[in-house]
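Heads up: the structure comes next, in structure tokens.
A protein chain is absent from this complex, but the other protein chains hold their places.
Chain nomenclature is as follows: A, B and C, assigned in order of appearance, with residue numbering initiated at 1 for each chain independently.
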Amino acid sequence: MNFRSDNEVGAHPAIVEAVSRAFGAGPVFSYGEDAWTQKVERRLRELFEKPDLRAFPVATGTAANVLALACCAPPWGAIFCHPAAHIAVDEANAPHFFTGGAALAYVDGPAGKIDPKKLAGALAEPVYGVVHHPQPAAVSITQATECGTVYGPEEIAAIATSVKRQGLKLHMEGARFANALSFVGCAPAELSWRAGVDVLSLGATKNGAMAAELVIFFTPELARDFEFRRKRGGHLFSKMRFLSAQLDAYFTDSLWLSNARHANAMARRMVAGLTALDGPSLLYPVEANEIFVVLPAHMHDALQEAGAQYHPWTSDRPGERAFRLVTAFDTTQEDVDKFLSIAKAA
Amino acid sequence: MNFRSDNEVGAHPAIVEAVSRAFGAGPVFSYGEDAWTQKVERRLRELFEKPDLRAFPVATGTAANVLALACCAPPWGAIFCHPAAHIAVDEANAPHFFTGGAALAYVDGPAGKIDPKKLAGALAEPVYGVVHHPQPAAVSITQATECGTVYGPEEIAAIATSVKRQGLKLHMEGARFANALSFVGCAPAELSWRAGVDVLSLGATKNGAMAAELVIFFTPELARDFEFRRKRGGHLFSKMRFLSAQLDAYFTDSLWLSNARHANAMARRMVAGLTALDGPSLLYPVEANEIFVVLPAHMHDALQEAGAQYHPWTSDRPGERAFRLVTAFDTTQEDVDKFLSIAKAA
Amino acid sequence: MNFRSDNEVGAHPAIVEAVSRAFGAGPVFSYGEDAWTQKVERRLRELFEKPDLRAFPVATGTAANVLALACCAPPWGAIFCHPAAHIAVDEANAPHFFTGGAALAYVDGPAGKIDPKKLAGALAEPVYGVVHHPQPAAVSITQATECGTVYGPEEIAAIATSVKRQGLKLHMEGARFANALSFVGCAPAELSWRAGVDVLSLGATKNGAMAAELVIFFTPELARDFEFRRKRGGHLFSKMRFLSAQLDAYFTDSLWLSNARHANAMARRMVAGLTALDGPSLLYPVEANEIFVVLPAHMHDALQEAGAQYHPWTSDRPGERAFRLVTAFDTTQEDVDKFLSIAKAA
Partner (left out) sequence: MNFRSDNEVGAHPAIVEAVSRAFGAGPVFSYGEDAWTQKVERRLRELFEKPDLRAFPVATGTAANVLALACCAPPWGAIFCHPAAHIAVDEANAPHFFTGGAALAYVDGPAGKIDPKKLAGALAEPVYGVVHHPQPAAVSITQATECGTVYGPEEIAAIATSVKRQGLKLHMEGARFANALSFVGCAPAELSWRAGVDVLSLGATKNGAMAAELVIFFTPELARDFEFRRKRGGHLFSKMRFLSAQLDAYFTDSLWLSNARHANAMARRMVAGLTALDGPSLLYPVEANEIFVVLPAHMHDALQEAGAQYHPWTSDRPGERAFRLVTAFDTTQEDVDKFLSIAKAA
């Protein structure tokens, strides 16, 4: 009953198998001149219906985010994000490092989403071209958000309108993009570039890969310096086939979507069970694979005793204890049901 | 007949197998709190006979080098290296990036090795504490060097003497450390900290891994900020087991040494064959798994026609065409012999 | 009637005269080895009753702030400040640049002052030593604040208590420190290190100098790398006498305090006149030399027509137009009275 994190689970067998095969395939060109890497880009162009997109594999989500942002903001720029964003809270100032010193500016909003009106107001401040002020350069939104909610295409478009009006760039942090896409049920293009996204960090690691992420530029001119930045950051793999073989398998037979669908379904099953009980209450709507829930003390104690694993979380309401449960591509129905039955018994 | 690079070969089956097993092992703590990572550090403490060393896995050689150097040099520091060093030539200014702007200073010497007398002279310049001048902070040597030669323990110690006299730090870039160790035939400690090395970037990728390197601090206080630097560089893996399982297998049953021994043996076999012929001449002594050789035009043409693959190199002597041949853990005796027979026939 | 900024006024004749004399004095050692520079540090040690303080002249307030902060926060650190702070709003990301990529974190509070309870809460977050999170490193407060208010010694001490509890450093941005000191009427030590300040950026430019600021370390070990940072930032003057002669004159015969006293008195006179009228209302208490005031439209129009100069400001209350008036060491009583009579007539 591990619901601690989708970072703690193993990898999908099809991905492990693809990597094994790739490394048994004898010598191939290094640094991305191999067939897997080229195939992944081709695949993404079809999948996202965007024949000129550029896609680059990297190994960590932080690398994907900050290399993408570095292509969007100069050192004197400001990147707007939600105060709970991974780039603000969980990347040890990597965004500042890779941009050469850009600032983060915060726009909050409920359930982990940037409030589009507040954003419009913030971006309308008369600071453009004034050398004293950090120059608004990009907006970064997280999909699914750090609160487990999902931006719909029209919500993205509302944000993009403010962004484009000022000539800025829109970045989507998509460590859980597949979970969001599965929730919305639209085409990948609808949830990204057609809604105004310029560059997407698309995650695979949390959704069944070993270590593989993509930086996808829908606005290809932003990618101009990307390869220098990736190399200079130490993020260019000599045996790139490791990353690309994972990603190739990830998109084969819609594995990314079936993995995400399963994780989301397990989250919904958990939510259905919990909300049927007396006591638990959700902090946010559950739209992807993360559940933020207040549990009564006796219920939490019983679950802990039974070995259920999950993280404490912060509730704004005093006296309450909140927790985060995360489901993954390999979460079993049995584990969910066992969790629920213990909760129910408590 | 691929002799292009040890970056282009696959991975050793024992390493591939170890990774597969690790990812089938169910949930484990993320970000290095797993059993493999802890075991690798323990193993290295025994292997290097240094119970207080600190060891950190990363995925690329550039990351290993520059994270190590960033722990040794302040932004106003100078890092001394050979002008042919990987950190000078092949890392797109990553050393400058990760140190926050330290400079590289060059000390040359024959066959890719820093001349210890020139180094002593350079480090004796009266610049210490003078705010105008970059402050000497560290020396970085490559083992095996970019010319395929190997520093013996006493050569390292001669360099270390100058380094320590000034209170600087000694970094060893060991992407091919196993090949060097196999050539010298001493204990790992003799070729590293006992000779004065403070921090070692120890490579596995070129010697049978998929993507795995280590930063090993023999002077553990240098590691104080390492984990912040690794995270901030985007080099902390959530599913760290990927890196650690490879490294665990790499050191199991001395796989690292048997792989290196084989690669070196194949290089020696190649050299023996080539030097027996009329025409080829070596640029440098062949001590590890790289051969830098001048080939007569007709010999080169015949080899190319037969499909042999290797890189052109720069010869200082006009009119000559030099080439680099690299052997690896999986180079076959058949390929070497085939290469030699074609050369001989030509 | 220029009330636009204390940056727009000239310089005090005693300071101009001191610079002229210094440059007519023949050759002296460069880069700060001159008598003026040494005298300034000695003077400050007496003035602040702190015999081990270190003091370094620089030419701009931004340089003073960011060089000070760079000595307090590592690249993975967070610096807490008010969202209206000069370092957040008016320095084009110089703090990020000079710290090598530290983040700013915001703690608001009324009238430009950090709320000490909110700060205590923010600094108590369990992020210390966790590599994912920016590491709290320093708190920066502005004295006088960007709203023209002043922290009293006990208010500084309340902040310092939270700061010291976590082992962080307290920076004071004192571009208008003299104005604040004049308002409080205590000893310089009471308003700085005795209240817990580790490093002070002390301004002279806005208070009668041409271009001169000081970085004063009350915690001298923080200054260890300062001189390398200053040089590397291009902020070490060869003819340092220019900066030091100004500062020497600034502290001679308490010029800094009489200048500030005058500017503050002019502000108080302006406030007394404005609040006696029907219409104007203050946004914040006026404690130094800045007045933030809502003016009725007809009053503003009449003042503009008469040639009065001052900046528009942002009011939070809809429908109101706010303005900033700044007095300086050379503001005349006549100008203030003329301004008031026009306002009264309107």
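As a working rule, a residue touches a chain if its C-beta (ideal position, glycine included) is under 8 Å from a C-beta of that chain, and two chains touch if they have at least 3 such contacts.
Only a predicted model underlies this, so the values are computations on that prediction, with no experimental measurement involved.
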| item | value |
| --- | --- |
| Contacts of the hidden chain among displayed chains | A, B, C |
| Candidate in contact with the missing chain, chosen from B:F97, B:W193 or B:F237 | B:F97 |
| Contact set of chain C toward the excluded chain (per top definition) | 2, 4-5, 7-11, 13, 16, 19-20, 22-31, 58-63, 66-67, 91-94, 97-98, 205-206, 210-211, 228, 231-239, 242 |
| Chain B, residues in touch with the chain not shown (by the definition above) | 75-78, 88-93, 96-97, 100-104, 106, 131-135 |
| Sites on chain A contacted by the missing partner chain, in the whole complex | 31, 74-76, 100-101, 131-132, 135, 225, 227-232, 236 |
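What we mean here is this: only the chains that are shown with their structure count from here on.
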| item | value |
| --- | --- |
| Chain labels contacting chain A and also chain B | C |
| Averaged-CA centre spacing for the pair chain C and chain B, given as whole angstrom | 51 |
| Touching two or more other chains - residue numbers and ranges from chain B | 31, 228, 231-232, 236 |
